[in-house]
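Of the protein chains in this complex, all but one are displayed in their positions.
Chain lettering (A, B, C, D and E) follows the sequence in which the chains are written, and residue indices restart at 1 in each chain.
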Amino acid sequence: METLSVDTFKKLREVSTASLTSELLKLGYRNTFMKGVHPLHTNSRLVGYAFTLRYIPAREDLDFQVEYDNLKNPQRVAVETIGENEVLVIDSRGDISAASLGHILCTRLKCRGAAGLVTDGALRDTPAIRNMDFPTYAQAAHGTTSSVVHHPVDFQIPIACGGVMVQPGDLIVGDDEGVVVIPAHVAEEVVNRCHERDLLEGWIQEKVASGASIRGLYPPDESTLAEYKAWRDSQARS
Amino acid sequence: METLSVDTFKKLREVSTASLTSELLKLGYRNTFMKGVHPLHTNSRLVGYAFTLRYIPAREDLDFQVEYDNLKNPQRVAVETIGENEVLVIDSRGDISAASLGHILCTRLKCRGAAGLVTDGALRDTPAIRNMDFPTYAQAAHGTTSSVVHHPVDFQIPIACGGVMVQPGDLIVGDDEGVVVIPAHVAEEVVNRCHERDLLEGWIQEKVASGASIRGLYPPDESTLAEYKAWRDSQARS
Amino acid sequence: METLSVDTFKKLREVSTASLTSELLKLGYRNTFMKGVHPLHTNSRLVGYAFTLRYIPAREDLDFQVEYDNLKNPQRVAVETIGENEVLVIDSRGDISAASLGHILCTRLKCRGAAGLVTDGALRDTPAIRNMDFPTYAQAAHGTTSSVVHHPVDFQIPIACGGVMVQPGDLIVGDDEGVVVIPAHVAEEVVNRCHERDLLEGWIQEKVASGASIRGLYPPDESTLAEYKAWRDSQARS
Amino acid sequence: METLSVDTFKKLREVSTASLTSELLKLGYRNTFMKGVHPLHTNSRLVGYAFTLRYIPAREDLDFQVEYDNLKNPQRVAVETIGENEVLVIDSRGDISAASLGHILCTRLKCRGAAGLVTDGALRDTPAIRNMDFPTYAQAAHGTTSSVVHHPVDFQIPIACGGVMVQPGDLIVGDDEGVVVIPAHVAEEVVNRCHERDLLEGWIQEKVASGASIRGLYPPDESTLAEYKAWRDSQARS
Amino acid sequence: METLSVDTFKKLREVSTASLTSELLKLGYRNTFMKGVHPLHTNSRLVGYAFTLRYIPAREDLDFQVEYDNLKNPQRVAVETIGENEVLVIDSRGDISAASLGHILCTRLKCRGAAGLVTDGALRDTPAIRNMDFPTYAQAAHGTTSSVVHHPVDFQIPIACGGVMVQPGDLIVGDDEGVVVIPAHVAEEVVNRCHERDLLEGWIQEKVASGASIRGLYPPDESTLAEYKAWRDSQARS
Partner (left out) sequence: METLSVDTFKKLREVSTASLTSELLKLGYRNTFMKGVHPLHTNSRLVGYAFTLRYIPAREDLDFQVEYDNLKNPQRVAVETIGENEVLVIDSRGDISAASLGHILCTRLKCRGAAGLVTDGALRDTPAIRNMDFPTYAQAAHGTTSSVVHHPVDFQIPIACGGVMVQPGDLIVGDDEGVVVIPAHVAEEVVNRCHERDLLEGWIQEKVASGASIRGLYPPDESTLAEYKAWRDSQARS
């Protein structure tokens, strides 16, 4: 399911979710940034391929106070199936009245090489998860175990998370601002555009920080772009 | 997928969603009544088997201003697959910022013998739908076509609707109060219990309406139950 | 607990909740109209003294699937205690995920001479309640019985309902717009002011409907007030 | 400010808000249907040019229990300025904790020839307004007068209403489903496209109602379009 | 009102709210973790007996710009009545449009030996409160004093807080995840079960962190439980 070259995948670690969102917008994608999904850690950085898991509302005969069967329960099977560089993305319907997952499963995800965890629901054991070196994003914390509210039903199918479509294999990128979803087939292009964009915006930012007006500079007019191009070329030479 | 005897299915038309919810509760099911899902018609009465359809958030390359392909689009295929006595139940994630469906597809559902339509999203063409003799339940009305917000992704799998789990083949019952979901494997039992319950509650209601105190009557104590049993037996004889 | 003269109580049936809200505002009361509480009937008209009942969240050992004890359960005792011209006002914390009450208890309330029922939660058996000649106001309909969500804890103490303070004995007035709460000690004054206000506003409304500008008329300037006074005097004489 | 020919303006009365929304979408406008704004009347039909009015939160020194100055208060001046075929559209910030307007001002709007009233806030005196023959759309009913919550600040400038941009002079069209805003400069085109669309969809609807599958019909394939064109030509000839 | 042995009370400081919630669930209590109530401090730890206080909406004649009477106002009397190891738990109806309490009263609570403060409303002076060594939990911060929105009405009666029933004397436990309410009569049992559970889960967590699959381990199967028991016994001996 990996779709990016090693070099591109590496570049993804250097661009912000805001930049990615802007470049996706230029390709026509308006709705790519998850709503209400926040990092549990500061200086959080998440890059990986979506491994999706879907929850629906629990029902007493299937979920409540029923022991999990690790060999069949889709949540447990997903955790034991996920691979390296994959991100577990859970469709929790935005329901934060119980957790989507807790500390032990997070630990297992990390041990399997997963890149991180994203849910539009809540997490439990958040004090312990905050002490792990494992990027996690959620809407809230809640002490109640998932089975009171959620029934894990299937995985690796298209889902909703944070109001955004997520397909298995989509690129999931997170920073301290939040999480962006990049459709797999445009990821290569978006990353490269972002890289160029960040060079330009960094150059603009430096000028603005030095006191320049944004007029003609942001967005850059032709003369500014020419000046930038000259600088960019000189940088490339050195 | 039909699970009920003709007689039981018929009885379902005579019980209220409030009664069904109470009897499901006695079996341990606390969460069976959809939240925020209202009938478009007055004196609405819906009974049928769930035929589920799932939407996730739309994405510009897949949905927006793309012509529907009737042979592949899961929404259209679902509409052309649904059978008699089935209810199309759509998981719209409670999103009412565009419609889930409109008048022409409703008309087709009715022509195919479907029993009704339930969505936790919005409907469009609601003035025309209100003029149809076809039970529909939704959270709101919205003029915008579904593809701006929704991507139909699959059907006949377990979904969420109005905060309740819906499995294909579950019994869907609606009246002017709203919609209840009955797990298929307990439907027969629940209907029969409801029938008995309604006889008892009708008898109690009559007494209360005639001025009786609820003490000893509602809930009925042993002496009341004995009196009821005598009346019930006399009714059965006549 | 009755605080109004028969004549004043009767006048209350003739004024709108909008007028009452405005006169209460003139006395400094800004927050008297319940939020999100709607009539179940059209042409609804409710006037009575508040009889308050308070619910808190249910707990499994006290509420769930426990048979109601009519001699002790505060909901049942309240229903069997309420008197003529009293309105049962339930503090349901605005929680509409289950009902506050249903048809049989409504029937008992009516038989006891209660003036009506107000809750900021939901009601069940709403199709049956709509067929009763008994003014009821609620936020929603829900088929689930109250004990899943609500624990009745005490009655005839000050409560919140629809975001407004309600003291036992306050005047509760409802029409098709909603419900206003009038503190008992200002009710007499407010009703009389409303009566005068409605005469004036009716006279203004007639002029506006005949094509008059609102300038100088609404609000009335001195010359308009003089004209009104003359008309009012002539009316009084005839 | 009138931008449409008499003929086009008349055609607007015959198309649904759902059709208009779809044709606007084809021109690239995704967000044209107001959220949460409902008609007070059944069989409501509103067509007119937007006359905008903006409210911001009230402040005690400017609003509360201050007598309205009809010669200066922007709400009152707007009401006395609006002309024929114009619709008063109020930006109430979606705040329904007090009314935006009441019965007397509605009456004056009607007498001045205004086409209707739209607010994303609440209205008061709604029982009286429902008895008027004057199309009004709001989010809720609330008995409290506007000055407790709203400060009218200016009119005939671009505003937000129901989550949609409204420019003075935009076309406002309402039916039982809700309200759509048509940018003035595309109104002529949209109306004509809608007229054609409704003819086609009516023809499709009739076929579906007669039992046709939606395959090849909705959306119409080439062969269906040819059949429709033939029917359309025959209709034009007769 | 103290119900726990000194030893058990001490153990409560060592278990997480997530563990407590799970053990309460096993006893049938599903709704024990407060919704939307967060610690103001990091590394927060709260253990104590609930001392409840109830607010209802303010009314101008009783609350607004009226000087507090410390001898009668229930908020002030509660603050001067609370004892050691007690937690002031305020039912603020989840209303965050003004504070429930501020810095000076927090200081008094601490001086009286109270264990902490919990409200489902807001707090004011939060920068100063964050500098205190006193565990506080709230939904938000708001600069406005309580009397604009809240009327303190009574204390030491059952209340709602964060959507959970709280009885005077219930155990209130808080950590960085949030707050759990333990009914007094099951507290001893729950604490002991939690202690055992945490030993087991710690052992499992260590295995998972070392790379073990969750299959057979989490939840533990019979062979795992036997292995754990052996380890547990060896620990007990050492």
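What we mean here is this: a residue touches a chain if its C-beta (ideal position, glycine included) is under 8 Å from a C-beta of that chain, and two chains touch if they have at least 3 such contacts.
Keep in mind it's a predicted model, so treat the numbers as computed, not measured.
The chain not shown here makes contact, within the complete complex, with A, D, E. Contact with the chain that does not appear here is found for just one residue of E:97, E:192 or E:223, E:97. Residue E:145 is the one among E:8, E:85, E:145 or E:213 that touches the chain not shown. By the touch rule set out above, chain D reaches the unshown chain at residues 28-31, 56-62, 93, 151, 153-154, 157-160, 163-165, 183.
As for the chain not pictured, it touches chain E at residues 64-65, 67-68, 70-71, 76, 79-80, 96-97, 99, 102-105, 107-108, 111, 124-128, 130, 140-145, 148. Counting over the whole complex, chain A has residues 16-18, 20-22, 25-26, 30, 32-33, 35-36, 175-178, 180, 201, 204-205, 208-209, 211, 213-216, 218-219 touching the chain that is not drawn.
Please note the rule applied: only the chains that are shown with their structure count from here on.
Shared contact partners of chain C and chain D, listed by label, are B. In summary, the chains found to touch both chain A and chain D are B.
Here the CA centre of chain A is 37 Å from the CA centre of chain B.
Separating the centre of chain A from that of chain C, both taken as means of CA atoms, is a distance of 50 Å. Multi-chain contact residues, meaning those touching two or more other chains, occur in chain B at positions 30. Shown are all chain pairs that touch, namely A-B, A-E, B-C, B-D, C-D, C-E.
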